[in-house]
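As you look at this complex, bear in mind that one protein chain is not there, while each of the others sits in place.
Now for chain A:
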C-alpha cells in the first residue's frame, strides 16, 4: 500500500518534471543572474541601489509607473464593471456574442492594438482629422506621446483582465438577492448599492489586483503611445540596458520592480483570496 502510494507520487513528479526543468532553466536561473548582476556590475557592492535611490529620473519613472497603473486600474474597473454587469443582465441570447467580443482582443497582438491607437490618436490621426474636419478645433490636439494617450491605450489593452474576474464573480450571484431587496422595499439603486455591489467586491479586488500588477510591468503600449516621454519603469530598464549598456542599473531596477510588485501582491493578500484570484478564474 505504502509502496504503491510512493510510486504514484513519483509518477506525478515525472509528469511535471519537464515543466519544472524549463521553469528552473529559463526563469529561475536568469532571475538569479539578474539579481547577481545588480550587485556586481560595474563594481561589486550596493552602488546600483544607491544610484537607484538617489536618482531623480528614476524616482520620477517609478511615480509615473504607479500613477499610470493606478489610473489604468480605475479606468478598467469602471468600464469593466459596466461590461460584465451588462453581460449578466441582458437577454441570454446575446451573452455568447458579448463574451466573444470581450475575448476577441486576446486574439490580436498587443503590438497591433497599440499601433491602432497611434493611427487613431496621432497628430494626423483619425480623431484629430475628424475634429478639425468638423471645425471643432484648428490645431491638432496632443492626444498621444503623453500620459493621456498611454492611459487610453492601456485601459483598452487591460480591459479584458478586469472584465474576466468580474464576470466570474457576477456569474455566481443569484438574481434573487436583488429581487428580494426590491420586494423588501429597496429602490433599484439601493438594491444595487447595498445588495449587489457588496457581493461583487471580491471580483472588484481581483480585477484591480490583476490589472494593477500587469500594468506595473507593461512595456509595449507605454513605449509606443508615450513616444519616449512617458517613461514607465520597464521602458527605463530597456533604455539602461540597450542604449547605455548599464546592465548593473538595469538589473537593479528590475529587482526593484519585482520587489514592488511582490509588495503590492502581499498587501493585497490581506484583502483578497489570492489563490482564488489568480488561479481559479472561471
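In this section, a residue touches a chain if its C-beta (ideal position, glycine included) is under 8 Å from a C-beta of that chain, and two chains touch if they have at least 3 such contacts; residues count from 1.
Convention: contacts and distances are computed from a predicted model.
For the omitted chain of this complex, the UniProt record lists the protein as "Putative spermidine/putrescine transport system ATP-binding protein", which is one of "Chemotaxis protein CheC", "Cell division topological specificity factor", "Putative spermidine/putrescine transport system ATP-binding protein" or "Succinate dehydrogenase/fumarate reductase iron-sulfur subunit".
Taking the complete complex into account, A:174 is the one of A:138, A:174 or A:243 that touches the chain left out. Residue-wise, the contact with the chain that is not shown comes from A:186, picked out of A:37, A:186 or A:220.
Hidden from this view is one chain, which touches chain A at 174, 176-177, 179-187, 190-191, 194-195, 198-199, 201.
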